[in-house]
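Written out below as structure tokens is the structure these notes cover.
The excerpt is restricted to a subset of chains, each kept in its original location.
As written, the chain order gives the labels A and B, with residue 1 at the start of each chain.
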Amino acid sequence: MVYIQRRETFSASHRLHNADWSDAQNEAVFGKCSNRFGHGHNFQLIVTVKGHVDPQTGFVMNLVDLKAIMMAEVIDHVDHRNLNEDVPFLAGIMPSTENLAMAFWKRLSPAIEAKGAALHCIRIIETENNFVEYYGE
Amino acid sequence: MVYIQRRETFSASHRLHNADWSDAQNEAVFGKCSNRFGHGHNFQLIVTVKGHVDPQTGFVMNLVDLKAIMMAEVIDHVDHRNLNEDVPFLAGIMPSTENLAMAFWKRLSPAIEAKGAALHCIRIIETENNFVEYYGE
């Protein structure tokens, strides 16, 4: 079993805001992350796929295919977008990095399995100091 | 003459959009950077100050002072903010990285000169691939 990883980046804006709460409560929990017009990040998405190495190719999975899946399922939908407003598959989801990781898993896992490999981990780097990992359960 | 540099970061959203233009023209020039709800970046601001070294301190300028100036004049106004909507000193300015560099110069230069040093360069890293430098003229 070998694990391969592919990194892609996207630049997006978001706002952490719970519509069920008062402004004061949002401010208390989310602070500046709840500012009305949002803010943004250069997010890095790192996908780990596990599988056996094909003796004909030396590959767990062709990175060309993995890149194409990452672009079609995630990056093309979120890059240069507002994560609260623009992304149908994030509708109704607070776009915290934790929730992004789980939402991206749902889109990436079936597409990777369709290629005969298995998604192992979603890692999102939000800033140089804040990261999230999700292993699907 | 020695040059000292201090890096600070801020996470902000922006949209490149010329209100004098049609949507089609904005799309043609700015592409996805013109999407309606904006996008965002982890910006890095690197300020270069030049001066002589004080023999008592070994410093061109105390980095504690330089950091305080960068925070008070720029970072506190733009971090976790929307650069089109939230920043009084950017009102009426298209928030391209070039224009940010020039606007930041105007705020930082007098404050640094008031400490007896001279601003030499504003560098802004917008993404891992795009950067701007401005030397004041």
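The rule we apply is simple: a residue touches a chain if its C-beta (ideal position, glycine included) is under 8 Å from a C-beta of that chain, and two chains touch if they have at least 3 such contacts.
Note that the coordinates shown come from a computational prediction; the quantities given were computed from them, not determined experimentally.
The total count of identical chains across the complete complex in this file is 6, with 2 shown in place.
Note that in this section only the chains that are shown with their structure count from here on.
Averaging C-alpha coordinates per chain places the centre of subunit A 28 Å away from that of subunit B. Contact residues of subunit B toward subunit A in the complex are 9, 11-14, 32-33, 35, 37-42, 79-82, 84-86, 127-128.
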